[in-house]
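Shown here: the complex without one of its protein chains, the others still in place.
Let's turn to chain A:
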Amino acid sequence: MSAPAVSLVAMLYVLAVIAAVMMGRRVSLWRAGRPMQVDWLKGIQALPKRYLVDVHHVVGRDPFTARMHALTAGGLLAGSGLLLLAPLAGGFRLYWALIALLFAAMLAGGAMVRKRRTPKPARLSGGRFNMLPLLLIGYAAGCFLVALDAASGGWLWLLAWPGLWLAAAGGMGLVLQLDRGPMRHAFAGALHLVAHPRPGRFEGRRETALAPLDLEAPRLGVETPADFTWNRLLGFDACIQCGRCEVACPAFAAGQPLNPKKLIQDLAATIVPGGTNAAYAGSPYPHARAVAGVGGPQQAIIGREAMIHPDTLWSCTTCRACVEECPMMIEHVDAIISLRRHETLECGAVPEKAAPALAELRYADDAQGRPLVARTDFAAGVPLPLISARGEADILLWLGEGAYDMRHGRSLRALLKLLHLAKVDFAVLGPEEKDCGDLARRLGDEATFQRLAGDNIATLARYRFRRILTADPHALHTLRNEYPAFGGHYDVVHHAALLDELVAAGHLAPGALALADVTYHDPCYLGRYNGEVEAPRRLLDRLGLNRVEMERHGKRSMCCGGGGGAPLSDIEGETRIPDIRMGQAAATGAGIVAVACPQCTAMLEGVTGERPEVRDISELVLMAVEAAASPADNRAARQPEPVA
């Protein structure tokens, strides 16, 4: 080995020791969190797959970044690894040629990191991140030169010595960033993949249900960082501040004081004793409310005197767009709900308009205190069999709170008519149906949620049915994914999926609709929460409609603003989320926005001015079925009438 190469290898061992110390400091901070059993062996075995498949599935949505990351991380890890093994195999010149090649790749990656940041897009962070391209390029170039010299047999020693200094400076800079800088994501991210709080995500399971809260616990929800389990704290540290979540967040887009990236950074800052938010150099919370911006492992997180303002917490629609986009697999919504639980259950600090709704849920089982018998009023003459009169039915129709709404009542009437036409054997619970608890749960009122869930599960246990049908994706998610934790296991089907089935089986015969172009708005709780993005589209295509897609659709769709109790929290921003979404729909040139959720209907119908018409999928199917029955009507206007 040449002298510069020996020095480089020696230096790398020194850097490795410093790196271990830096990482150890961070690891000791996570130990403040609550204990959590982790299957280490399984996690470590699964790490390569989780990284190469699951992470790159997300990173690969941006091909430039994916290449950039593969080159940089691959070159850095493999090159440095081989350098550390050089005492064994460093005698071969070919070995050094391989190392030079790896660092050349890393150099290219570093150049891409630099290119991506000039000019810096708003979603990326400045501060410590500004140094990153320089450090990467310095370390890669330095190692490359030393390795090249060693490969050449010492001919390039004139370049090797400056190279050594370059590598030392760059390497030292990178190692010092392991604690608080961008390089933290490398080791925290890898550990996060191993010890992820929702390992089922990587096994193709639906991991969107909130975890039940033990209502007997001495403290409910999360007040301080120490109330999070340790692997959640680890998760916050994994954030690389890529800003993908920020771009996806509807509340951020509407100018409400929420930015999921900053939220995660604030949480990571509170882990450190005496931590502050001063080092953060990315986009702020829009119209950020003033906070002290300080925290510590045993200090409250939420509050004007703490790190995060309550308005930030209550701006979230729980749409999971951030989770869907995050390459580090961070679970923002879990964190937000844990914090909300503490605010609601321990402090009673709910948004002003949410308090009466929760009270009505507590005493009347409906968020607006409406009589439960009135839920079926919408049917207005369409026969609606009660399951209590028969004891069983093939399909139990869960009406949800949308049934009280006049606009959604139209959609449900269309659905009823279709069910009758297709001779489906169905029934409803009628006055026995209580609110499913979705709203209470998203607002952090786990006590009310668990009570409602228990009551509903007890009611459902008294009847025999094969499947539950609902037109409300929020109820669908709650019944399908969240009731099992309380002993209620049901086969729940969304009305779009059932109508699709009925048409496919020939029980409904829709004619072709000669309407304007239609664009389908995916409800978050159907698309992202349940992965159902195909059935509604298939169904629309069966109606002979010309379907156009918004830029954000499917699992990457944008929220209408109606979830998570956000309409009740009503945190002030610049614009309204539904206005933004409707703008995206209008930009496709479509005349109709097809929806499949009562919340989406309400939010999008609330948009004023010239805009596409909002139609529930069931309304469109009924139109098509009726058009087939009387072909004369088929020449009706291409644009449906506005709904009064």
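What we mean here is this: a contact is a pair of C-beta atoms (placed from the backbone, for glycine too) under 8 Å apart; a residue touches a chain by one contact, two chains touch by 3 or more; residues count from 1.
Rule of thumb we're sticking to: contacts and distances are computed from a predicted model.
Q: Match the chain absent from this complex view to the correct UniProt protein name in "Protocatechuate 3,4-dioxygenase", "ABC transporter ATP-binding protein", "Coenzyme F420-reducing hydrogenase, gamma subunit" or "Electron transfer flavoprotein subunit beta".
A: In UniProt, the chain that is not shown appears as "Electron transfer flavoprotein subunit beta".
Q: Which of these touches the unseen chain: A:358, A:468, A:526 or A:607?
A: Final answer for the missing-chain contact: A:358.
Q: Can you say which of A:445, A:500 or A:616 touches the chain missing from this structure?
A: Final answer for the missing-chain contact: A:445.
Q: For the chain not shown, which residue from A:125, A:231, A:344 or A:618 touches it across the whole complex?
A: A:344
Q: From the list A:117, A:370, A:417 or A:611, pick the residue that touches the absent chain.
A: Only one listed residue reaches the unshown chain, and that is A:370.
Q: Using the touch rule from the top, list residues of chain A that touch the missing partner.
A: Residues touching the hidden chain, for chain A, are 215, 219-220, 344-350, 352, 354-356, 358-359, 362-365, 369-372, 445-447.
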